[in-house]
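Take this structure first; my questions come after.
All protein chains but one are shown in place.
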Amino acid sequence: MINKKVNNVEEALLGVSNNMTLMLGGFGLCGIPENAISELVRLEVKNLTCISNNAGIDNFGLGLLLQNKQIKKMISSYVGENDEFERQMLSGELEVELTPQGTLAEKCRAAQAGFPAFYTPAGYGTEVAQGKEVREFYGKMYVLEPAFKADFAFVKAWKGDEAGNLIFKGTARNFNPLMCGAATITVAEVEELVPLGELDPNQIHTPGIFVQRIFQGKKFEKRIEQRTVRERS
Amino acid sequence: MINKKVNNVEEALLGVSNNMTLMLGGFGLCGIPENAISELVRLEVKNLTCISNNAGIDNFGLGLLLQNKQIKKMISSYVGENDEFERQMLSGELEVELTPQGTLAEKCRAAQAGFPAFYTPAGYGTEVAQGKEVREFYGKMYVLEPAFKADFAFVKAWKGDEAGNLIFKGTARNFNPLMCGAATITVAEVEELVPLGELDPNQIHTPGIFVQRIFQGKKFEKRIEQRTVRERS
Amino acid sequence: MLDKNGIAKRIAKEVKNGYYVNLGIGIPTLVANFVRDDIEVEFQSENGILGMGPFPFEGEEDADIINAGKQTITTMPGASFFDSATSFSMIRGKHVHLTILGAMEVSENGDIANWKIPEKMVKGMGGAMDLVASADHIIVAMMHTNKRGESKLLKRCSLPLTGVGCVTKVVTNLAVFEIKNNHFYLLERAPGVSVEEIRNATEGTLVVEGEIPEMNL
Partner (left out) sequence: MLDKNGIAKRIAKEVKNGYYVNLGIGIPTLVANFVRDDIEVEFQSENGILGMGPFPFEGEEDADIINAGKQTITTMPGASFFDSATSFSMIRGKHVHLTILGAMEVSENGDIANWKIPEKMVKGMGGAMDLVASADHIIVAMMHTNKRGESKLLKRCSLPLTGVGCVTKVVTNLAVFEIKNNHFYLLERAPGVSVEEIRNATEGTLVVEGEIPEMNL
């Protein structure tokens, strides 16, 4: 077993510096690496390029880095629900590259799996395809999209072990498994770091080979964006 | 829930006919769809193109179809351990397309995921790349490989439910999850068909959407090819 | 004329037995409430769930179980969770049979625009571009006109496109249309709405063949 455990978030983020490209897991506020984001705020690293499906909300998630003007460029699929984001984008302070969600997912997976690029139908005929190679296969048009390249990937899992094996919970899985191994260094924060051997080898979502550092997160707020409920009848 | 359950292997293979292209899961004899293979033998369908990592052994697995001369063409990565196979291939009776194992896996996954083709470094500079498009990305050469197209995929899982959800066991997983949804009709045979709701939604290997028919296999022999053991000290 | 629930109710009739369906945010989400009980259907949400159930009872919300609209939800028996690449494998690979989504504009050749108003609003396309580029059957659910009373069924979309030539059906508060041969074919009128009213509210080329029935909701 190759031990990936580090003691805390400070150790986990060693080496993060200005101008880096970071991947951050999560969909909305669901499954985001809360501890890594807090530490990025504390470190005050600037000029970051962040790859994340969403950009958080004004006062949580990646919104915290936006407020702090630490982000130079966002690569996301959906950025509604964030006034400060919209302000920075429309004023030109923030560079934004909007990418279809499935393409974003596959650009992560391609980086993880050693594929240089892939053809997808998403975005053909739209401004997303501008300047990109398009090609016909079997009568349908596809756009060539390159794999991502990133320095750090920050992911959040439910359970993990010292070998770096991860299990995610519910829809908090989303982009997290795809970002593992898609950057030079993958840092996983988990709700529960369990003893080696406790996770069933048959039920690992992300094998430890894709993770370089793992730590138990101190606090997970897990905010809900849209609390929708039904009446008990 | 969309019910995928059929009552038996006969019902599961309805529609299989001569000249079809079939995918069959398994690595060696591990995780092969034993019941579907037996039924293919009984149906005496001929001129089949079979996509499977291996070709079984002389008297088991796909070897049974070979003995019966039901296979016109094999697409595999490794075909050792099968004398009848070698005889048919060298005599020209059997057409063989050898494909690197990772390429074989990804050609299944591409079919499942709606990618028309992909670039992989495997086989560049070898006869596998002959007649195929090659291309440089970031200073490295890649070969363009098309997705598979198949009529039926036969897979074997450990547990499954009526919604078609599957869980595999150990290394019997191999190509099985990748072939699900990679053919027009995917047929899953399981060791245990459990009641709906018994499988943890968080621990499904293959969501039921990729499976059209599921049945509990009557008999699983699960032969071991290389029984290697160590002494108790 | 229909309200949002009426549009959803009409679209629910398009959901057939054995369908996997992806519902977009807004009116499409309401469709789930009107699907017949006697057919087998599963709802997929592109953030990573198949077999989506209704909202949870109060106090049972789980921050880790949401839909693509970021709403707390529940699962049905037989549900599964998966990562975003697998989710879009289902979509791109045409395993999801029907996509229902909202739009700002639809054109007579089936183009759709629903993600950006230049200089004003950019929320992003989310999964919409993948959905419309892949599904064989795409239904747009929307109000027939925008807030300024202008038709949203156009000859050509004016806003940045989400997808080209992909929309197969449009259901608005006024009518149901099929898109084929680069035209809007009027199939049904909303209760109490005349062909003339529909014609006046539609900028794109409208085809009216024979008697147009009123919807049967």
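Chains here go by letter, A, B and C, matching the order in which they are written, and residues are numbered from 1 within each.
Everything below uses one rule, namely that a residue touches a chain if its C-beta (ideal position, glycine included) is under 8 Å from a C-beta of that chain, and two chains touch if they have at least 3 such contacts.
In this text, all values refer to a predicted model and were calculated from it rather than measured experimentally.
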{"item": "Omitted chain - touching chains that are shown", "value": "A, B"}
{"item": "Contacting the left-out chain in the complete assembly, out of B:P121, B:G160, B:G181 or B:P207", "value": "B:P121"}
{"item": "Contact partner of the left-out chain, one of B:G31, B:G164 or B:G181", "value": "B:G31"}
{"item": "Options B:K4, B:R109 or B:K159, residue touching the unrepresented chain", "value": "B:R109"}
{"item": "Listed residues B:C50, B:M89 or B:L193, member touching the removed chain", "value": "B:M89"}
{"item": "In chain B, positions touching the absent partner", "value": "27-31, 53, 76-81, 86, 89-90, 96, 98, 100-106, 108-109, 120-128, 158, 168-178, 205, 222-232"}
{"item": "Interface with the undisplayed chain - residues on chain A", "value": "1-3, 109, 111-115, 161-163, 165, 181, 196-197, 201-202, 204, 207-210"}
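The rule is short, and it goes like this: only the chains that are shown with their structure count from here on.
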{"item": "Third chains touching both chain C and chain B", "value": "A"}
{"item": "Farthest chain (mean CA position) relative to chain C", "value": "B"}
{"item": "Centre distance in Å when chain B and chain C are each reduced to the mean of their C-alpha atoms", "value": "36"}
{"item": "For chain A paired with chain C, centre-to-centre distance based on mean C-alpha positions, whole Å", "value": "28"}
{"item": "Residue numbers of chain A (touch at least two other chains)", "value": "120-121, 168-170"}
{"item": "Multi-chain contact residues (two or more partners), chain C", "value": "49, 81-82, 85, 88, 91-92, 134"}
